[in-house]
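The structure appears below as structure tokens.
Note that this complex is displayed minus one protein chain, with the remaining chains in position.
Our next item is chain A:
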Amino acid sequence: MSDEEESPGRVAIGISFGNSYSSIAFTTSEGKAEVIANEEGDRQIPTILSYVEGEEFQGTQAKAQLVRNSKNTVAYFRDFLGEDFKSVDPTPCHQSAHPKEHEGTVAFSIRDSEAESENTVTVSEITTRHLRRLKNSASDFLGKQVNAVVITVPTNFSDKQRAALKKAAEDAGLEVLQLIHEPVADVLAYDARPDAKHADKNVVVVDVGGTRSDVAVIASRGGMYTILATAHDYDVSGAQLDQVLIDYFAKEFLKKNKGVEDPRENPRSLAKLKLESEAVKKALSLGQSASFSVESLSGGIDFTATINRSRYELLASKHFQSLKRLVVHCVEKAELDVLDINEIICAGGNSHTPKLSRSLADEFPPTTTVFAPTLSPTAINPNELAARGAAIQASLVEAFDTDDIEQSTHPVVTSTPHLAHAIGVLSISGDEKGAGVFTLMIEPETPVPVRRTAHVAVPREGGDVLVKLCEGVREIKVTKPEAKPKTNGANEDEDDDDDDDDDDDDEEEIREKVWKAGRVLAEMAVRGTKKGSKVEVQVSVGAELDVQIIAREVNGKGGTRGMLDKPAIAQNGSV
């Protein structure tokens, strides 16, 4: 029945396809994105396939097979897709089927049938099987056959990898409507909330995944997203945090049981350690302490231990620091300052770790909103962000023809001039005389065409006013604190507190973001304004950087308007 109603007969979902976990999401009839649980009730489905006697297991069940059946279990294969063997890093696959070279691509030797012999299965075939399982889970949940998807990919996925993923999805019977970037999907998931405002903002998306971390700085301007810089790191990851716990528990175990083989030396013991450590890590995100318990860890000895959160944070602090550096590095790469960042979105399962998001928040000014489950009650589950974003995008493009989508996403459309400088008007601040203060109307890096309107107050007496339109330059003003502001009521506080405060004062400089007026674009007069009224200034920048300005009194008549020509031949990209 519904098949006939929907124009191309499409049922589209969003898939977030990660190295460690995948999720599927759909959009409800009210336009809300929901993440689908699979048959086992998991919303985060481990990206693992395992074969036992010809039977295929996926997700949590397959993950359990890492201990007993690691040779026939394929995990962490997403990044191998569409790559040749010499450029893949097999490190994450130490405890599962090892990748090997096969006809120019990557493949795994596994026993996926009832026969005793091993079969060579290419990574694209594995992906197809995995996507097919995801598709079936979604179809079962929705009661309709799913046939189209939007899949998220990392920003550094090459064209070849994209093509391979598309092919694998099509082999699984899914039409790929679009491949979208993970960080953008994350931002979209937040912006699609009904109460979200489309303010101009700079967003940092920090995605701490299982095998890699990705950071992206995104300029969000009126709902249009532009990636300004990205950073990828294969050393800071969930696996590293697990490793911290693995080492800790292995040492504890050896301390208690002398003369027993190190559980890290034995593949099966190590797999057990790893699984339990990951569970402990997750438990520590919720509770203050967690217990670790493995039967027959090594030499037939059971091991039980507890760990509290602060010890874990201490052990892993090195990695938190490293992530912090990565984020700051990425912001610098975008030629921005931490003060320019309005929002941080924490994505990826490891963002549940309280210390991780806290240490990030410390690096940024208090004005920056950090969306992480431990810091913001309104935060969306970081595991689900990408899938939700993909589902929203899927619902948006569902109705389009394939051709239409392709043309809309072509570089001709996506490549757009972005303003190099901010645009604003000069106004008078309360305490300063004469010198104007630059007041921002359009942020830099805004894609054109763009139109912005501002209501600006007039002087107290009204009368004729001057509207001066300028380009703005952002500067970071660093002020050293004045020599030790001695607190008057020092006795009120405890001595210890005072000392701490003083120390902070000594070291910290106050950094502020200031706008300075740069090139003057135009001057115009609005005459005879009434007392207490406002002037409406509307600036429209055309696709070729021609500017149209209208200034008039709110609810008034007439007003002034003018045009600025486009700049003399600015070669594309020659900035």
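The definition used in the following text is that a residue touches a chain if its C-beta (ideal position, glycine included) is under 8 Å from a C-beta of that chain, and two chains touch if they have at least 3 such contacts; residues count from 1.
The rule we apply is simple: contacts and distances are computed from a predicted model.
Chemist: Can you pick, from "DnaJ-domain-containing protein", "Adenylyltransferase and sulfurtransferase MOCS3", "Cytochrome b-245 light chain" or "Nicolin-1", the UniProt protein name of the chain not displayed?
Modeler: "DnaJ-domain-containing protein"
Chemist: Have a look at A:173, A:267 or A:436 and name the one touching the chain we're not showing.
Modeler: For the chain that is not drawn, the touching residue is A:436.
Chemist: Among the options A:207, A:242 or A:471, which residue touches the chain absent from this view?
Modeler: Spelled out, the listed residue whose C-beta touches the missing chain is A:471.
Chemist: For chain A, which residues reach the chain that was dropped from this view?
Modeler: 85-91, 93, 98-101, 155-156, 178, 180-181, 184-185, 188, 191, 198, 218, 222-230, 233-235, 255, 258, 318, 321-322, 325, 329, 389, 392-393, 396-397, 407-421, 423, 425-430, 436-437, 439, 441, 445, 447-449, 452-460, 463-468, 471, 519-527, 534-536, 541, 543, 545, 547, 549, 560-568, 570-575
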